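Excluded from the complex is one protein chain; the other protein chains are retained at their positions.
Right after this comes chain A.
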Amino acid sequence: MEVLISIVIGILFAAATYLMLSKSLIRIIIGTGLLSHGAHLLILTMGGLKQGSAPVLVKGTEQYVDPLPQALILTAIVISFGVTAFFLVLAYRAYQELGTDNMDLLKGSDNDE
C-alpha cells in the first residue's frame, strides 16, 4: 500500500513542479496546491499505513492508527490554507495593479518603482 501511495505522491510532486515552472501565475498557485497536497499525503504515508481503527478511544479496540502524523497534517493543512489564501489575494492585487499574470513580464529592473 505504501508503495502505491508513494508513486501517487511522486506523480503529484512531478505535476506540481511542472506547473510551478510555467509562465502563468495562476498555474503556479495551482502547482503550490498540488505540492502541499503531496507533502500532506507523504506525512500520512511515512507515519505508516497499518490496519487499525481511527484514533478515538473506544472500548474493546486493540489497535489504533498513529495519531501523531494526523495532528501534524492538520497543522500543515491550515498553515498552507492561510498561505494559499494570501497568495491568491496577492495574485489578484498584482493582476489589478500590474495588469498581467505572465511571470515573464513581471521581471522589470530593480530600479523602477
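Here, a contact is a pair of C-beta atoms (placed from the backbone, for glycine too) under 8 Å apart; a residue touches a chain by one contact, two chains touch by 3 or more; residues count from 1.
Here, contacts and distances are computed from a predicted model.
Undergrad: Out of "Light-independent protochlorophyllide reductase subunit N", "Hydrogenase", "Cytochrome D ubiquinol oxidase subunit I" or "Na+/H+ antiporter subunit D", what name does the UniProt record list for the absent chain?
TA: Checked against "Light-independent protochlorophyllide reductase subunit N", "Hydrogenase", "Cytochrome D ubiquinol oxidase subunit I" or "Na+/H+ antiporter subunit D": the hidden chain maps to "Na+/H+ antiporter subunit D".
Undergrad: Of A:I5, A:I30 or A:M46, which one is in contact with the hidden chain?
TA: Only one listed residue reaches the unshown chain, and that is A:M46.
Undergrad: One chain isn't shown here. Among A:I7, A:A54 or A:L98, which residue touches it?
TA: Residue touching the chain left out of view: A:L98.
Undergrad: Where does chain A touch the missing chain, residue by residue?
TA: Interface residues of chain A facing the absent chain: 20, 25, 28, 32, 35-36, 38-40, 42-43, 45-48, 68-69, 72, 75-76, 79-80, 82-83, 86-87, 90-91, 93-94, 97-98, 106, 108, 110-113.
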